[in-house]
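Please find one structure pasted underneath; my questions will follow.
All protein chains but one are shown at their positions in the complex.
On to subunit A.
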Amino acid sequence: MAPDDETPRRTRVVLGEVAARSRPADLTRTDLAEQTPVGEALVKGLMRAQLALALRLALVVVIALGALPLLFVAAPGVAEFKIFGIYLPWLLLGVAAFPFLLVVGWAYVRWAERNEQDFIAVIRRPER
């Protein structure tokens, strides 16, 4: 599975320009595996991107759901609002909260996978 398991193959010496195009992919992988400063910086970048994404979406939930108890206390009129004969707090907490959470989760999965693909792209074609 790992490239260094294989016995080193004979390599042809070619023009520096061509070599520069084909080798860095392996070098970046090695950077990752051997924890060179470059590899470490790459992983840190990925972690920072993923954490920032998670925190941003968590903030959305904290603002949207976490503020509700305060809102009901601060503005009791909101809680007396009716839609289809049902009080707003019942609709918000009993029904709307669940699709909302699902949408936030869906957005996270989408963007987190995109972050990872960007990361893979950096590792695979660093020269671009």
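The definition used in the following text is that a contact is a pair of C-beta atoms (placed from the backbone, for glycine too) under 8 Å apart; a residue touches a chain by one contact, two chains touch by 3 or more; residues count from 1.
One rule holds for everything that comes next: contacts and distances are computed from a predicted model.
With the options "Na+(Or H+)/acetate symporter ActP", "Helix-turn-helix transcriptional regulator", "FAD-dependent oxidoreductase" or "ABC transporter permease" in hand, the undepicted chain maps to the protein name "Na+(Or H+)/acetate symporter ActP" (source: UniProt). Residues 1-2, 29-30, 32-33, 35, 39-40, 43, 46-47, 50-51, 54, 57-58, 61, 65-66, 69-70, 72-73, 76, 79-80, 87, 89-90, 93-95, 97-99, 101-102, 104-106, 108-109, 112-113, 116, 119-120, 123 of subunit A touch the missing chain (whole complex, contact as defined above).
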